[in-house]
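Sharing a structure, written as structure tokens. Questions coming.
Yeah, one chain of the complex is gone here, protein chain that is, but the others are all in their spots.
Entry: chain A
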Amino acid sequence: MSSFKRDKKEEEEGGASPYKNLDKTIVLQEARYFNETPVNPRKCIHILCNILYLLNQGEKFTTAEATDVFFATTKLFQSKNVMLRRMVYLCIKELSSMAQDVIIVTSSLTKDMTGKEDLYSAAAIRALCSITDSTMLQAIERYMKQAIVDKNPAVSSAALVSALHLSSSAPDLVRRWANEAQEAVNSDNAMVSYHALGIVASSKKNDKLSTVKLVSRLCRSPMKSPYALCLLIRLSAQIIEMDESEASQPCIEFIEYCLRHKSEMVIYEAAHAIVNLKINRDLAPALSVLQLFCGSSKACLRLAGARTLACLTARRPAAVAICTVDLENLISDPNRSVATLAVTTLLATGAESSVDRLMKQISSFVSEISDEFKIIVVKAIRRLCTKFPRKHQSIVAFLAGMLRDEGGFEYKTAIADAIISIVEENPDAKETGLAHLCEFIEDCEHATLAVRILHLLGREGPKSRQPSRYIRFVYNRVILESGPVRAAAVSAVAQFGAQVPELLPNIKVLLSRCELDDEDEVRDRAIYYNAILDSGDQQLINDYIINVANPGLIELEKALRDHIATKPDQLFDIKTVPIVCTCHQLHKKDVVAVEAKKPMQKSMDKIYDETLSHIPGIERLGEIFKRARPVDLTEAETEYRVRLYKHIFDRHIVLQFECINTLNDQLLEQVHVRLETPPEFNILSIIPCQKLLYDKPGSVFVIVEFPCAYLDSLGTFGATLEFTVRDCDPNTGNPDPGEGYADTYPLEEFEINCSDQIKTRAATDDWEDTWEYASKSPEASETFSLPHININDAAKEVCSHLGLPKAAISGDSLVEIKGCGIFRGGAPVVIKAKLVTISTAITMKLAIRSPREDIAQLLLSAIG
């Protein structure tokens, strides 16, 4: 028997894996077999399979190799074997990005695509679209349109999905297939209608109105596919989020209706959407679904439930508190992701009494979870310490325990950060925290962390009751560590010498020992500090050791760049760089961070900063204060689309008119905007857009100065687009000879209102204090009667006038709006409004407190 076992083992090792010892050169050699006629399909399939396997394992093919294989593969179109043909398609797709001249197979694929064999068509379409670029697309357009409405669902789906992929490179062309796609939405096949919905929705992404129409039509006659329903729920949620008016009411009802769907996927999608909507709705039905999920036997459902609840803690802690029992059951969940989410959520919502128990629970499984989850736990614990300062003893001890465990750099940094911030925030925790950190640097493999901790010891150590006990820890680093750490330790030691006179002689001895160090930086610092300490000049010691003024690094970099650009031959004066204040901001981020990593995206702000930085003279306007929401100044489907971005500065406003020319036979030149401003506004300059090509956005900038008096800073602007039209060839984009003619295009009016000029946020827990604190400032208040019928609508409208988020609204019958903000120029404002329905009319009392009375008045006038 034993010999049989061994046999079996050998068999598994050797015979079973024909792919184990594949070699690229041999496989490429084999591919030549494709050129023979006739071919053995089985053998070809095997070779293709080998090629695909190698590619999948990450084997690199050079362009020449890939092209060779590609062309050999195309020979196989002669074979009628279906399986082989399918493998050929697969190969074409894989090689299309590597080989040259891949469009050679277009005609073969087109033949297959339009042929009778359905099994070929679907795959051929997908292969074809992977080799086609936007220039070639027109040739196959007719077939694609046919395929989209083909009665075979596989063909139709393949065409739709390929169209979606193509739409990223040729959006306009695909938009022309919208009618066919629209038709496919009503298909009986679940997947076809799902794909069609996806492509219709993505082609209408820019057109809000028709999206609303589409969604509300589909909401009435829901679709069969659960995937399509999920997508529809997402689209509905997006509409509700953008537009709180009555139009979104059917969408809300649709989502709530989906809570009773039979597929769990759809139920969860609906519950997730409801919970994450900003509107104030009754969460109970959605929460009960999530509670049910938490008790499910499937880990996926439990995770979905726990994760959604965790997200909710930040905004509606009270709502999550109802689910405490369900979460309690999850803290010993075998799936550690679920358990971690449950524990962190409970930590965020729970009472002080449960802290110890929960932490004990975490420590039982902390070693089993991944580093990113450990970081989430650490952050939750750190927030806990801000919330319950009295628990610092056990919390710091717990963190120190985690610090001793295995873990990567980020994890260790998170823990050290947590302890450092606890030490800084909570004086009671200082001594224990520092002691733990001292112990940690004794055995710390990360130099940057050690440096940070040494810096902290230098700053906090001398002020403690027994400074001398830290010196040993610090000086040990000088003996044992690498250069940068030694240098940091020297600086820390010097701090002790500067601040604790009794220790000064000893410190000097230590420093003079360091003067013999191998490392330049260490030696330099030791000599430098020794010299300053020797001088005995208290002022000198204070300025150069204890309170060293550090310029902000970002500002320093910027200043240096500017200096090199403008006056490289002069000396740079560091005093011009602003000093950073060392005050620590309390990070009040979301309570449970669930998203570990979001796809990196260049932030919109950055993009705008870059475009703005090209405007001459922009630096004189100072820092940008706010970017208001963009406004469309044209209808969605017009010849020229113009969208207005308002960039607000302290005393100026930069109006960016982003224009898109949607006519492919025209080229616009010298695009200007003529503005009609209210009399108090002053146009400083207009930067025209020299050339506006088809479908390439270009911007016209207008810099306008605000009126001196804040009270005059509201107004309506009229605008007209002026430009020179030149006709051009739609395909090449080359302009026809000749001068062209001037033309204008009227744009819609737009306003500069209060909400553009104020940065606001909704009331937080400390709002009452702020309100009381502001009682010393002037207050402006007035009572309004509002024409609305529904009190919530009235409140929303008031918020939108004041630029407040919807979250500022609270209460049901007596609605209150609380918020605060900063007006351009930097004046703070605190806003409080009460709305009440008296008989049928709605009355509102609005009070605004601000040190600048005119701003308070201005905000009042925004409503009136």
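We take it that a residue touches a chain if its C-beta (ideal position, glycine included) is under 8 Å from a C-beta of that chain, and two chains touch if they have at least 3 such contacts; residues count from 1.
As a convention for this text, contacts and distances are computed from a predicted model.
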item	value
Chain not displayed: protein name in its UniProt record ("WD repeat containing, antisense to TP73", "GRX5-glutaredoxin", "Centromere protein L" or "Coatomer subunit zeta")	"Coatomer subunit zeta"
Sole residue of A:A154, A:A447, A:V725 or A:I822 that reaches the chain not shown, by the stated touch rule	A:A154
Which of A:L231, A:A416 or A:L621 contacts the chain that the document leaves out	A:L231
Listed residues A:Q57, A:S221, A:S613 or A:S813, member touching the removed chain	A:Q57
Contact with the hidden chain (one of A:R176, A:K205, A:R260 or A:R620)	A:K205
Residue among A:L90, A:M223 or A:L309 that touches the chain left out of view	A:L90
Absent-chain contact - pick from A:I26, A:A64 or A:V82	A:V82
Chain not shown, touching residues in chain A	4, 8, 11-12, 15-19, 40, 42, 45-46, 48-49, 52-53, 56-58, 82-83, 86-87, 90, 93, 119, 122-123, 126, 154, 157-158, 161-162, 164-165, 191, 194-195, 198-199, 201-202, 205-206, 226-227, 230-231, 234-235, 237-238, 241, 264-265, 268-269, 272-273, 276-278, 298-301, 303-304, 307, 311, 334-337, 370, 372-373, 594-601, 604, 607, 629-630, 641, 643, 658, 660, 697
